[in-house]
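Of the protein chains in this complex, all but one are displayed in their positions.
Let's turn to chain A:
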């Protein structure tokens, strides 16, 4: 049978521990953080060197077998879901930090290195890697590049794409590409921009050079309570209008505040319609000036209570509530759907009203957490899959919420990626001509269409229905990771 020839060729590309083919071994790789979708791969291959990655890709190209690259598998959109008859190319064994350059402020690492490990390795030089997705203790930098991962500090420090210097990547034909560099300009097209956020469709990344920043000396956070969501939204606009860029700026509605307060007792005011967490970081002088200016703006916008963290312990307590929003939601109902839309900030009050209206229409509750700094909204739809048609109604509500985000000028995904989960919603975000252009770009990198087929970019005939992140009984995969 043709598979046996392929598998024996594949076995020759890696060491004995580098190939998994038994059903129980493959089971571990049948899904990523989006556990609602599962598929067993034909095999899992775990190379340890770039040369082995090249050999694996050439072998798959020769046999025309699909390849799904995978890091830690913490993604929430099914980007690392295996495809039927294809292999999973796991990069977790390529986990060496190759070089930290304190003078040049860069780190050169293999794709399987955990996000948090980079900052840990750079700490002794007073440097760190800024993007901090919530799963940073587990997620790998290769996956961060593939998804263009965000984090709480995006507004001030940017996404993954803004903190990358260079990558080495292998095309599906086994050719090495070097994109970007430590020098500020490179001749030719900026292929680093094409590769970042390409969800494993264009090439397999084998090495990454990231920019390191000097660690801020101090951070302080303000906890502000507001009588209406509108007032909190005005406060956000006024902060930015005054030229203040907080290091972190997070908004929670009352339902979320009450849920997390009963869950972690962070000292949140549960009578407020909305609360804002507003963080400043930098030198002691900068933080003092920022906190003073921020406090004044928040008060003038109608904040009814204002608390400034007086110690690092108190700062972490204020953040603990925000970081517990997802597990707290799981206490409110047996199931929840997490959405990931972005909106222009000034439409916030209107969008939250719209979501409340849609939720009532569908007979379900929905609580909201919001990266207010960068307009990234995470509505959590609460339901019980065992009750009548609630699952169906939750799916319909989620669809309407994302349509609302697009309608106000936003996007269907801010940081979780399209993967398989939102592939149909791509048809709401983009027209046919754009989708055809995406397909042409994909084919330029991967003419045989072997890398992560069926993800991120829908075929035109697929534009029909929506998929969701479905969480049953609070059992999010990697439930020990904070999600925010």
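Points worth noting:
Just so it is clear, a contact is a pair of C-beta atoms (placed from the backbone, for glycine too) under 8 Å apart; a residue touches a chain by one contact, two chains touch by 3 or more; residues count from 1.
Going forward, contacts and distances are computed from a predicted model.
Per UniProt, the protein behind the absent chain is "Glycolate oxidase subunit GlcE"; the candidates were "Radical SAM protein", "Na(+)/H(+) antiporter subunit B", "Sugar ABC transporter ATP-binding protein" or "Glycolate oxidase subunit GlcE". Of the listed residues A:18, A:78 or A:282, the one in contact with the hidden chain in the full complex is A:282. Listed residues A:150, A:230, A:379 or A:398: the one in touch with the omitted chain is A:150.
Among the residues A:214, A:267, A:357 or A:388, only A:214 touches the chain that is left out of the figure. From the options A:40, A:137, A:194 or A:273, the residue with contact to the chain not on display is A:194.
Checked against the full complex, the candidates A:153, A:168 or A:422 give a single residue touching the omitted chain, namely A:422. Those residues of chain A that touch the chain absent from the view are 101-105, 125-127, 147-148, 150, 154-155, 158-159, 161-162, 171, 175-178, 181-191, 193-194, 196-198, 201-202, 214-217, 236-238, 240-241, 243-245, 282-283, 285-286, 288-290, 342-346, 371, 373-376, 409-418, 422, 426, 429-431, 433-434, 437-438, 440-445, 447, 456-457.
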